[in-house]
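Removed from the display is one protein chain of the complex; every other protein chain stays in position.
All chains are identified by letter, namely A, B and C, in their written order; residue positions are counted from 1 within each chain.
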Amino acid sequence: MFVNGVEVEDTYCECFDVYVSRVIVTAYNHCLAETAAIEMTGFATSVIMCPAEAGIERKLGFEETPDGRAGISVLICHPSKKTLQNQLVARIGQCVLTAPTANAFDGLSEAEERFDAGNKLRYFGDGFEREVEVSGRKCWAIPVMEGDFIVENDFGIVKGVAGGNIFIMGENQPSALSAAIAAVDAVRNMGGVITPFPGGIVASGSKVGANKYKFLKATTNERYAPTLRGKVELEIPENVKAIYEIVINGLNEEVVKEAIKRCILSATRIPGVVKISAGNYGGKLGKYKIYLSDLFGQ
Amino acid sequence: MFVNGVEVEDTYCECFDVYVSRVIVTAYNHCLAETAAIEMTGFATSVIMCPAEAGIERKLGFEETPDGRAGISVLICHPSKKTLQNQLVARIGQCVLTAPTANAFDGLSEAEERFDAGNKLRYFGDGFEREVEVSGRKCWAIPVMEGDFIVENDFGIVKGVAGGNIFIMGENQPSALSAAIAAVDAVRNMGGVITPFPGGIVASGSKVGANKYKFLKATTNERYAPTLRGKVELEIPENVKAIYEIVINGLNEEVVKEAIKRCILSATRIPGVVKISAGNYGGKLGKYKIYLSDLFGQ
Amino acid sequence: MFVNGVEVEDTYCECFDVYVSRVIVTAYNHCLAETAAIEMTGFATSVIMCPAEAGIERKLGFEETPDGRAGISVLICHPSKKTLQNQLVARIGQCVLTAPTANAFDGLSEAEERFDAGNKLRYFGDGFEREVEVSGRKCWAIPVMEGDFIVENDFGIVKGVAGGNIFIMGENQPSALSAAIAAVDAVRNMGGVITPFPGGIVASGSKVGANKYKFLKATTNERYAPTLRGKVELEIPENVKAIYEIVINGLNEEVVKEAIKRCILSATRIPGVVKISAGNYGGKLGKYKIYLSDLFGQ
Partner (left out) sequence: MFVNGVEVEDTYCECFDVYVSRVIVTAYNHCLAETAAIEMTGFATSVIMCPAEAGIERKLGFEETPDGRAGISVLICHPSKKTLQNQLVARIGQCVLTAPTANAFDGLSEAEERFDAGNKLRYFGDGFEREVEVSGRKCWAIPVMEGDFIVENDFGIVKGVAGGNIFIMGENQPSALSAAIAAVDAVRNMGGVITPFPGGIVASGSKVGANKYKFLKATTNERYAPTLRGKVELEIPENVKAIYEIVINGLNEEVVKEAIKRCILSATRIPGVVKISAGNYGGKLGKYKIYLSDLFGQ
């Protein structure tokens, strides 16, 4: 299959179940809300060695937030529900409670499963906290140096989909990178998905386990490492000198599919892109298979 | 004492020993280097519930970096040397190795104490990594999807100073916040220090322990919580409606002092700032006392 | 009337007819499109001494643009149709044609009145330009150093509304400014409007003509200058120390009204804001009167 003249391999990406919460961070303006959100979603690219996977989902207009201020919504993901709960408390407590003018509200009001992260955080008030209602939501007002910090009592937890991905192969590094930047740009603010890696891009895709250093859970995916040409049998075309992966986590399979489609459409418009592929483990690990050809009705 | 017409309280901030490493992240350009650095220094405001305290120290010119590219230097801090070492491996591995075009070099070449974080990370190469020299430094080249990731073999660890701080008190929240933003702006790129909280600013200063919820290590500093006026005896002037704290970690006491001085000089130029103070624990906890009056030769 | 507890004066802002064109700038990604758009809309705050009034209207998704790339839409305004035409040629030619990866398309396809700015610019191709079709639009491909620059043949011109405004009065400068920032933030990406001043904010509102220096078309509005308290009879409350004006140009009266409403709703949520008003000339100059009270159904 070809999209915008670029070959798209007939393969699929393999995705996994993950628990997801959505936090709405509000502040005076989007810049301040983003300051909190960036801190909150840092060190959260992959649960291989990060305590969570997290990212900014989208900007929310002033009319979309519980307190009528500028908003940024954030998704936090972890395969372990317990760890996700701990991370919600730690990341809201350390990165939103401490951030100037920021409040934290739940972004999954309709989720049946709830975790009372706000109720845990209110103890920081040392008895001076008080229950308040914001747009019909049960919240806590915690007196702090800047005034009152408002946090919703509980946050929804849903089962989402992690590990959606594509590989973007370029005839040189700048072309693959420019295409990766365009791909991430195309799903920023789309809603329902995040791209948790730095700038949304993965420079160093990994395989599960190792050939040599068996004590590692993940090592470099050498068959996709262009500088090993001549030393290893590569699974990439002759003229490919660099590959970037986009990893997408989302609220459900449909939205991850839509995001992958948008990534492919925008990446293939960049000159020097040679091929689009995707990563999977032969279906052994993940529950979901997203076939690239399905995305374009072929 | 008055600075720019604003009262500066005759008090001191109390600082603590902390272990510090400096990572130089390089990339095609400063924007890409910052992308890696922001991810790497996220979720790192306070070791109360974050795995480290970290922040961007400054931009490095192309001529200042080992590989002649754009650089950003980052400081990572932790009171435990062992945890700092683990965090170096995890944050470089998850946030720089994965970031587009980024490499990671040591920024404390003269430190005697060394930790071989790069040597730990090279195993990701699964046997395909190779030793290389960059500007006389022992490094590893790890073949990944984008090409080769370069990481220095070992990183210096020094004893630095954590917890430098000032309190900025305003007649309303926007004036205190504008002054806090100006304070952080004045030490950005200064070198030797970081301000690890979101945007460099703390909205919710804490006291050690709790009065009511004894199970907590830190709770709100109620005597500095303006919305508790009338309920608690506050230690702030009548006309103060909001306070922001700037927390500074640095390589040594001198540079933290210089940073605090710059913060005070810039914060006091913002209209509506009523008073500057600082936080301490009566000298019971920290080794260093920085008297605000000393900073201005008085 | 009170909005979010802040007094809104019972007055109106007075608006004028203006000619408007909308240019869609596309590029690899939104960052590059914005680079062109920022250059193109600079030096364009007020036609008092700038050659045009211009600003970024909103981001366009990849699916919204004629060439399927990232887009930024820009509005350019002038009371003189002839000057607007000249400015279209000059600003597209000097700021989009020259910008990396940028193309320029018309954003007012349904406007009956057209000006062939692209046809003027194609002569830069010195005979090597060729007509091409992009999504059914007649365009020109001009061979340049980076490849081909694409520009649409003609651009719509419509009659819009200029000079929509509010005054935000604060008990100090940072509070008025924080509210002004929130106001501008609330209409960014709304569509149909721009706020042409620096950061969308006016620090120095003017009156028509002068009392003393009669050779000037516009001078400071001294009755709204807080530092003249005691020297001039001010038209602002006793406790107001700073005022910022938001000026809004838009495609029609309805969208300017909606924008003013959003500005007031967001500005009045910032602590320290004392009053909202608006500027007019007693109805002598402009065709449109927008009553603030009408906006809130009162």
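Note that in this section a residue touches a chain if its C-beta (ideal position, glycine included) is under 8 Å from a C-beta of that chain, and two chains touch if they have at least 3 such contacts.
None of the values given here were measured: they were computed from a predicted structure.
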{"item": "Contacts of the hidden chain among displayed chains", "value": "A, B, C"}
{"item": "Identified contact with the non-displayed chain, of A:74, A:177 or A:292", "value": "A:177"}
{"item": "Residue, one of C:11, C:41, C:266 or C:280, that touches the chain absent here", "value": "C:41"}
{"item": "Chain not shown: contacting residue from B:47, B:70 or B:295", "value": "B:70"}
{"item": "Subunit A residues touching the omitted chain (full complex)", "value": "170-175, 177-179, 241-242, 270-272"}
{"item": "Residue numbers in subunit C that touch the chain omitted from display", "value": "28, 32, 35-36, 38-46, 48-51, 89-91, 93-102, 123-128, 142-149, 167, 173-174, 176-177, 180, 197-199, 201-206, 210-213, 215-216, 218-222, 224-228, 231-232, 241-245"}
{"item": "Absent-chain interface as seen on subunit B, which is shown", "value": "4, 28-31, 61-62, 68-70, 147, 178, 181-182, 185-186, 188, 262, 265-266, 269-271"}
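Following the convention adopted for this analysis, only the chains that are shown with their structure count from here on.
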{"item": "Partner chains shared by subunit A and subunit B (touch criterion as defined above)", "value": "C"}
{"item": "Equivalent interface positions on subunit A and subunit C, same or different at half", "value": "same"}
{"item": "Distance from the mean Cα position of subunit B to that of subunit A, given in whole angstrom", "value": "25"}
{"item": "Intercentroid distance (Cα basis), subunit C paired with subunit A, Å", "value": "34"}
{"item": "Overlap residues in subunit C, where contacts from two or more other chains coincide", "value": "178, 270-271"}
